[in-house]
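A protein chain is absent from this complex, but the other protein chains hold their places.
Chain lettering (A and B) follows the sequence in which the chains are written, and residue indices restart at 1 in each chain.
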Amino acid sequence: MAEQRRHFSAADIPGFGLTAMAVFVALYLPIVTLVVYSFNASASVAEWGGLSLDWYRKAAGNAEVLNATANSLIIASLAALFSTTLATLAALGTTRRAPFRGMTAVYAAINQPLMVPEIVTAVALLVVTAALKQATGYTGLGYLVMAHTAFCIPFAYLPIRARLEGMDLSFETAAADLYASDWQVFRHVTLPLLLPGILAGAMLAFVTSLDDVVITEFIKSPGQDTLPTYMLGQLRRAMTPDVNAISSMLMGVTILMLFAFFLLTRKKA
Amino acid sequence: MAGASDILTIRSTRRAWALVTPALIVLALAAIGPLLVVLVYSFLTAGEYGGVEWTFSTDGWFKVLFERDIFDDTLTLADAHLTIFWRSVSLSLVTTVLTFLAGFPTAWFIATRAPQQRAFWLFLITIPFWTNLLVRTFAINQVIRNEGLLNTALLSLGVISQPLQMTYTQGALLIGMVYVYLPLMVLPLYAALERFDPRLLEAGYDLYASRWQVLTRIILPISRPGIVAGSILVFVPCLGAYVTPRILGGGKMMMLGNFIELQFGQGRNWPLGAALSIVLLVIVTLALLVYVRTLSRENRHG
Partner (left out) sequence: MKKTIAAIALLLGSTGIASAEGELFLYNWGNYTSPDLIKKFEEKYDVKVTITDFDSNDTALAKIEAGGAGFDLAVPSAGFVGIYAEKGLIQKLDHARLPNIKNIAPEWVDVAWDKGREYSIPWQWGSTGVSVNTKDYSGDINTSSIFMDPPAELQGKINVIPEMGDVMALATMWAGGDVCSEDPEVMKKVRDALMAAKPKWMSMDYSTVEKMTNHDYAATVDWNGSGLRSRLANPDVKWGFPKEGYGLWMDNVVLLSDAKNVDNAYLFMDFIMDPENAAMLSAFARYANGISGSEAFMPADMKDAPELVPPAEFANLGQFVTVCTGKALEYQNAIWTELQK
């Protein structure tokens, strides 16, 4: 404990703590507004008409919204899982080694989805998936998961790479010196050290997938609206607050899950 | 760093490719391959009702930079395109700098919490992003509008006497972009800072005396990989941003993403849209390559 206090004092760069708090407040201002207005009795998203659960009831009774929520979560989870796995492998292959022939090209390829506006990938993918759908007859969520995985890769890759770069090698070398197999070194030494990077990457991939509108809009099959495409369709007709209700609910569930997670891990510790 | 361990740094190139290939396959199928379609489209003729007709044409490329005046047919530089281009680049740069200024102290704050608390703060950063981009952007609009939370608070505190017109201004657009891209800066920074050994700091503190020197001579150099990753993750998607400028800019401040979208939508000029996207891609790739090259050179020297 004493050690910690000293470490904190050294870390206490003037203004940093304050800036961080300001950032957290700014981050949550719109979110609080969103949650508050999801309990609004008035149909308008701007005018306060008293407390009510109407929008939750409406959202719960709206099959289209529920279906869109489910699609969003399924696609984002799978895309985060796949892209983080692929990105971790790729990061292990491209960091902490002498550059190999073609490494710059690989690096550019991995980051390519970042560099192209969504609409461009969307139009191109429309042509490709339409041909595939006609040829195979398969119209499931696979296309969306695949596309989301691809554009989530750089978002997962960069934090993992940032973590790997300059990660202390002495533990791994020591383990290898003790005749641990490559897999054992990775599983018991590299992976635990890498975990914060993987976690950051997976979270980025997940929220990136949740946000996607344009690519999804172009390649979705019937019934595959996600929350963003559902909202995009509403843009011209003014938003109804049922999406606020769904978003608030999603956040509530997240917070509950986190809370449970912390309670469980604390018990273990 | 090379030489620290032969086992882990100088692995066979084959191993490296084996690790990279799965990601490359997915990218080739769903990101790079489709780009070839776009390249082909940029050399075709615009279809009357959108799409393309299969006749070769360089019209799309020509129109990226030049326009024939619609009234007197004189050839001029496409002034509107340049305005949009310049706005996209400058706004993206400013956004990157602002997210760094806000994100670095935040990432530092999280990284210096007690280890068991860090995950909590990290999640706190990401929770707002569980709502989707459109919801978030509308929520920001809600906060900054004339009768919104911010104006009401400022008014009741007596800071201002008239509500500030913030919606549909360049400032609103910037606020929105910084908000939207902030976690893309914080998370990589955190990943880089988290492995930071506080003992280094204390040693440095003894050595350099001033906190500012500790910051610029120890902390910033060590967090460089995170800064690089964060800047790329913010700057590049910013350039092609679509939803935020459309909603917060009030439709009067088009950015490249919107302009390209217009060509594939109501403008019905797919070849021009395709050509514009490739121009964007080439510029970003060149910038990235220069960036990576300089970095790896520095690494070798360091």
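The criterion applied here is as follows: a residue touches a chain if its C-beta (ideal position, glycine included) is under 8 Å from a C-beta of that chain, and two chains touch if they have at least 3 such contacts.
These figures come from a predicted structure and were not determined experimentally.
Asker: Which is it among A:15, A:102, A:192 or A:233 that touches the chain not included here?
Answerer: Among A:15, A:102, A:192 or A:233, only A:233 touches the chain that is not shown.
Asker: Which listed residue, A:22, A:126, A:167 or A:193, touches the chain dropped from view?
Answerer: A:126
Asker: Tell me which stretches of subunit B touch the chain missing from the display.
Answerer: Interface residues of subunit B facing the absent chain: 48-51, 67, 70-71, 80-81, 83-84, 145-147, 167-168, 246-247, 250-252, 254, 258-259, 262, 264-269.
Asker: Residues of subunit A in contact with the chain that isn't shown?
Answerer: 43-47, 62-64, 74, 78, 123, 126-127, 129-134, 137-142, 145, 217-218, 220-225, 229-240
Operating definition for what follows: only the chains that are shown with their structure count from here on.
Asker: Quick one: report the Å distance separating subunit A from subunit B, using the average Cα coordinate of each chain.
Answerer: Going by mean C-alpha positions, subunit A sits 16 Å from subunit B.
Asker: Give the list of subunit A residues in touch with subunit B in this complex.
Answerer: Touching subunit B: residues 4, 6-8, 10-11, 13-17, 19-20, 22-24, 26-31, 33-34, 37, 45-46, 72, 82, 86-87, 89-90, 92-94, 96-101, 103-104, 106-121, 123-125, 127-128, 146-147, 149-151, 153-155, 157-163, 165-170, 172-173, 176, 193, 196-197, 199-201, 203-204, 207, 210-211, 213-214, 227-228, 231-232, 239, 243-244, 247, 250-251, 254-255, 258, 262, 265-266, 269 of subunit A.
Asker: Taking the touch rule as given, give the residues of subunit B at its contact with subunit A in the complex, in rising order.
Answerer: Interface residues on the subunit B side: 1-2, 4-5, 7-11, 13, 15-20, 22-24, 26-35, 37-38, 41, 102-103, 105-106, 108-110, 112, 114, 116, 118-120, 122-136, 138-140, 142-143, 145, 147-150, 179, 182-184, 187-188, 190-192, 194-195, 198, 201-202, 205, 211, 214-215, 222, 225-226, 228-230, 232-233, 236-237, 239-240, 242-243, 256-257, 260-261, 264, 270, 273-274, 277, 280-281, 284-285, 288-289, 292-293, 296.
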